[in-house]
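See structure below.
One protein chain is absent from this view; the other protein chains keep their places.
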Amino acid sequence: MYQGIIVAGFGGQGVVSMGILLAYAGMVDGKHVTFFPAYGAEMRGGTANCSVIVAIDEIASPVVGQPDSVVVMNEPSFAKFEPMIKPNGRLFINTSLVSSRSKRDDIEVIEIPANKIAEEIGTLKIANMVMAGSLVDKTGMMAQKSLIDSVGKVYSRAKPEILKMNEVAIKRGAES
Amino acid sequence: MYQGIIVAGFGGQGVVSMGILLAYAGMVDGKHVTFFPAYGAEMRGGTANCSVIVAIDEIASPVVGQPDSVVVMNEPSFAKFEPMIKPNGRLFINTSLVSSRSKRDDIEVIEIPANKIAEEIGTLKIANMVMAGSLVDKTGMMAQKSLIDSVGKVYSRAKPEILKMNEVAIKRGAES
Amino acid sequence: MKVVFEETKGLTGVPMRYCPGCGHGIAHRLVAEVIEELGVRERSVGVVPVGCSVFLDEYINCDGIQGPHGRGPAIATGIKRSKPNVIVFSYQGDGDLASIGMAETIHAAARSENITIIFINNAIYGMTGGQMAPTTLVGMRSTTCPAGRSIEVNGYPFKMCELLATLPGASYLARTSLDKAANVIKTKKAIEKAFKTQIQGKGFSMVEILSPCPTDWGMTPRAAIDRLKDEMIPYFPLGVYRDWEKEEKERAKAREEDKVEA
Amino acid sequence: MKVVFEETKGLTGVPMRYCPGCGHGIAHRLVAEVIEELGVRERSVGVVPVGCSVFLDEYINCDGIQGPHGRGPAIATGIKRSKPNVIVFSYQGDGDLASIGMAETIHAAARSENITIIFINNAIYGMTGGQMAPTTLVGMRSTTCPAGRSIEVNGYPFKMCELLATLPGASYLARTSLDKAANVIKTKKAIEKAFKTQIQGKGFSMVEILSPCPTDWGMTPRAAIDRLKDEMIPYFPLGVYRDWEKEEKERAKAREEDKVEA
Amino acid sequence: MPSKGTIEVDETRCKGCELCVIACPHEVLALADTFSANGYYPAIMIAPEKCTGCKLCGIVCPDVAIKVWKE
Amino acid sequence: MPSKGTIEVDETRCKGCELCVIACPHEVLALADTFSANGYYPAIMIAPEKCTGCKLCGIVCPDVAIKVWKE
Amino acid sequence: MAERTLMKGNEALAEGAIRAGCRFFAGYPITPQNEVPEYMSWRMPQEGGFFIQAESEVAAINMLFGSAATGARVMTSSSSPGISLKQEGISYCAGADLPIFYANVVRGGPGLGNIAPAQGDYFQATRGGGHGDYRVFVMAPNSVTEMANFPKRCYDVAFKYRVPSMILADGILGQMMEPVEFDFDPVDPDTFPEFDWTIGDAAGRERRVVKSYDLRPGRLEEWNFERQKRFDTIEAEESAWDSEGIDDCELLVTSYGSCSRISKSAVKLARDNGLAVGLLRPITLYPFPKRAFKEAAKGVKNILVVEMSLGQYIEDVQLSVEGAAPIHFHGRPAGGIPTAEEIYEIIKKIMGK
Partner (left out) sequence: MAERTLMKGNEALAEGAIRAGCRFFAGYPITPQNEVPEYMSWRMPQEGGFFIQAESEVAAINMLFGSAATGARVMTSSSSPGISLKQEGISYCAGADLPIFYANVVRGGPGLGNIAPAQGDYFQATRGGGHGDYRVFVMAPNSVTEMANFPKRCYDVAFKYRVPSMILADGILGQMMEPVEFDFDPVDPDTFPEFDWTIGDAAGRERRVVKSYDLRPGRLEEWNFERQKRFDTIEAEESAWDSEGIDDCELLVTSYGSCSRISKSAVKLARDNGLAVGLLRPITLYPFPKRAFKEAAKGVKNILVVEMSLGQYIEDVQLSVEGAAPIHFHGRPAGGIPTAEEIYEIIKKIMGK
């Protein structure tokens, strides 16, 4: 099992924290993991993205050139990362904010109205968790439990009710 | 003909200007020349010295490791440079200020009461010219005329009577 | 109805990439308006700092040069001394001007180098993500003084206008703020005066502009404006700190009075 | 008869290699006497500059450290922050302190770094052979301003005490001179006060000492002393520019008066 | 009362910083409650009739997003 | 009148800068007219009887060449 | 197995230095290493150490100079332009035999360049960007765990030989997160022996002077020869490297730092496709593991050097293998990051596949 993932969206959509959570959860799950944020001046007020690798074997290159999975949280990210996905890879689209649809037939596309689901659960802030739930479920790269258990570790200062909402979001994501 | 010369004395005794004059005169005389001053912090208030080479052939190394001739204008210079002279080389001592005498029998020693002679001519400042006159005469490295002609060029702002005294000093040096 | 306010030709028209509510955008526009209005745009060179405003050259419509962090005044000196007819302004942040570039700033002022400095004091290192600046207020948090700036370790924030005012070479020095429209208007006047100082060959001019950095202050633009008003201005008083013109007049007047008395 | 004046144990006894009539010798002796008399010699570290006084470590009888030109205040900061009990003084020339080291000087003062600076202002670069210093007087000749310092090119000489006095972090600042015995005695008092400032943990102290450099001024020592008196002191007024003790007392008094009034 | 002035906000430039809203002396402006294409809530005129064309909104806008007309 | 003080100049240290000569309020000192071993004209007492042991010469000497005694 | 923590490279570097006894940090912000000073700003006080944001990189290295002279384990870090500014100070540390530790989280150059990961400062790191004859002990980690553990090794070597030491990383290593395992227990600086070269408390001993100069004729030369002997010992004893599949390979690939991770993926790809390819990576860049390279080069037909710069690292390979096999080159400067696939294509081409 080797999953090279890119998560992308607006700053403020929790893209980087989702990446860290995935890496942490992968580690808890006994996998090898790396996380690499895009950083820099060109990020000011623009898009944010990061790369995560979760794998059974030791990870050599931490650079994700051709992602196995891409999570796009907003429109500009779609344009930038959709073409990079490996053949037979997966594209996770937050359809609440992204209206473009992939024309590629060599990838699997998973469409999730993440904002809508998040709103239903109680806060827009957990749209990223909905996506994470779906990603972990579809790729099978780790146990859902590992992901859920990690939330409390990564957001160690979050209140119990928020943690609970995160768990719900992950599960709803997995179901959709 | 190859003459590697070191001139040494107190700061203020005209050691460096004597070196420059010798190099200049050598050039006027059609020789190859180099001049290299000792410089630096350790010179503060202490001794001054410089190396001059005058030669028929092109000069490769400008560094005078073993001088053919050494001119010592004061006591400390004697101690430092007398031992360095090449076998069969020459030591020019300003006996007005240097009381040490060489014990080497493989060099020629020329003793000149330069300060006394200079005083007689009219100013202590030309003691260095007395030594230069002797050096050029004994080594035969250039025509005395080249040396005398150069004085006016190197000290271009000097008054005619001073230049005249320099000429006298050079001649008196050559005679002693 | 007539257009009474629109984008100046002093700007390139490229949308600026600064954060929402960032003062750099306002300051850029003011500089652009002034060089356009004074008719010197085509012979102006902007010395671009390292800082958020490293993008300045994309926005202000004149020649530009981008060099090492903090060395704007030295670069400006090189240009001005080679081409005295060129109008040179060095645009700098507080880290750039008052930390790494302190010596260059002070020496350019002492030489009364005939250049103009636009100094954006936002009390933080914007570009690198919110570290302490030499002008960070005591008690204010940053990523390198997470418990708040302490006098004990970091000392007192610099008041650059006051410091430079002690140098005879500083011809025009003013501190303004971007907290409200009236002060933006005053800022523009100060910038204009600074450029005129240079155009008339009167020597070193600098306008220090108190400016919000909502992002690295961790605030909404609205709250940042309030901090400008409530915390920055009280510590960094606005005003003109040196004015060669006024000083010349005063000297002339003093001479007149001397004459009358005599 | 009793010995009333002899070499202090604060000196090593090694004869100094400075030029005849050079002020460094006097300043060295004063510092040496003070650290000996205050009983801190064994826990003192002298930060040795690049300049003629690069030989300081051979003469003053305490630990020493010699680093890059102009960075004394930064080096002193490193020592003091690692070993607060050590008494650190940075001995610097005008080129060292006010030209290449300007930023370090100003920032150490702003931080109120608890160190002492002995600043020898001889208005020239002594060690390198007489180039213009940031304190070279207008009109004074040097090997890099052979026609005399011009305001146009080189700007105005720095008055470091006045400049630093604007910084709240500067706790004790004084300017003294070595032109005559009375002023040498005052210089020693100022040095003593500066070290006491540090010993009592009161922050940044500096004594600026106007000092002759007969060699690079191209003068006899006697004439150099006259220049100190006639040209240097008028431009660089002697006196105390900051005194934390006085300021504390004044503040206390002001508080008292407030109370009485209330 | 017909307005004495009016403004135009360039939605592609506006970043919803609200500075113009604060600056307007006549409470003409507010932020929209829907995202722009750039992901910001842009400024809009909520009381256009009150606009005097005083330019203050333009003067404080960091993104040169406002154009002002006056009679 | 016997002198109230006296001084000693260390000839190996004195560089003949004359500062002590200038500083002495009683014209006790002058430079010698013969070279020292270091090539300088050292300070000497020319009116030792006038010395008060006031230390001023020592205080201004850059080369710590002077030792002063007083009654 | 020690507990694994997920850490950013820059934070691991900072934490690793603290655990290795670092108690003085002076730095100045610059991307992509800002997490180092930021981490230090809150961690140092917890350990009774001192953190200061200096007014500049020049001031920072000179603060280190002062602090190191008191015997403290000191650190500074920066990225390319900032490291250039420190060169004078580093030369002084070398000249005064002060053991300092610093890190360069390299970005794209020259000049302001960009803030992307790069390896363009190899020459500067290994050949002394500063003046005079000196070297710096240079380690090139390729994982966050190595970022965490190498500071300790740097201090150990720096103090043993009294030379400067550094870590040469880049934006990848600084910014990425990986699980970290520390391979040593935290060191307590209070347990260090007294050194016979530190200044600051002269009571009961001869006074000492820390300096880098000697104007007496010939003395500085002797001192340089003595220092050179220390470097000779370092070259003989302190080099380190890592290899994979070099015993039976036809093509030897070599890279250092983050780039070696990418090369490793490429080599795996090649092996998976039946090509006899091996990987050799230097862990210390100075001293360069010359012998290891000479050995490895013996059996191979070709060597491929991959670096994120335009022909710097390759010189050390050339100097080591001395023409034993043809050397091919693939360099990506100023933030260009090669991919494993791209390297694999080059491997195939060289091997005629």
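Which chain is which? They are A, B, C, D, E, F and G, in the order written, and residues in each are numbered from 1.
As a working rule, a residue touches a chain if its C-beta (ideal position, glycine included) is under 8 Å from a C-beta of that chain, and two chains touch if they have at least 3 such contacts.
Model, not experiment: these values are computed from the prediction.
**Student:** One chain is left out of this view; which of G:Gly9, G:Gly109, G:Gly200 or G:Gly278 touches it in the full complex?
**Tutor:** G:Gly109
**Student:** Residues on chain C that touch the omitted chain in the whole complex?
**Tutor:** Residues in contact with the chain left out: 41-45, 47-48, 54, 57, 61-68, 71, 74-83, 85-86, 103-104, 107.
**Student:** Residue by residue, what part of chain D touches the chain that was omitted?
**Tutor:** Contacting residues on chain D, toward the hidden partner: 50, 54, 66, 68-70, 95, 99-100, 102, 125, 127-129, 131-132, 134, 143-147, 153-154.
**Student:** What residue numbers in chain G mark contact with the hidden partner chain?
**Tutor:** Against the missing chain, chain G presents residues 58, 80-81, 83-85, 87-88, 91-96, 106, 108-116, 118, 120-121, 123-124, 127-134, 211-215, 217-218, 220-221, 223-225, 228, 309-312, 315, 318-319, 322-323, 332-336.
The rule is simple: only the chains that are shown with their structure count from here on.
**Student:** How short can a chain-to-chain path be from chain C to chain G, counted in steps between touching chains?
**Tutor:** Each step joins two touching chains, and the minimum needed here is 1.
**Student:** Moving only to chains each one touches, count the minimum steps from chain A until you reach chain D.
**Tutor:** So the least number of steps between the two chains is 2.
**Student:** Answer with same or different: of all residue numbers used at the interface between chain C and chain D, are over half used by both copies?
**Tutor:** same
**Student:** Counting C-beta pairs in contact, which comes out ahead: C-E or A-G?
**Tutor:** Counting C-beta pairs in contact, C-E comes out ahead.
**Student:** Per the centroid of Cα atoms for each chain, what is the distance between chain A and chain C, given in Å?
**Tutor:** 43
**Student:** Round to the nearest whole Å and give the separation of the Cα centres of chain C and chain D.
**Tutor:** 33
**Student:** Averaging over Cα atoms per chain, report the distance between chain B and chain F in Å.
**Tutor:** Going by mean C-alpha positions, chain B sits 37 Å from chain F.
**Student:** Counting only residues that touch at least two other chains, what does the list for chain C look like?
**Tutor:** As it turns out, chain C has residues touching two or more other chains at 18-20, 54, 99-100, 102, 127, 134, 153-154.
**Student:** For chain G, jot down the residues that touch at least 2 other chains.
**Tutor:** As it turns out, chain G has residues touching two or more other chains at 31, 52, 55-56.
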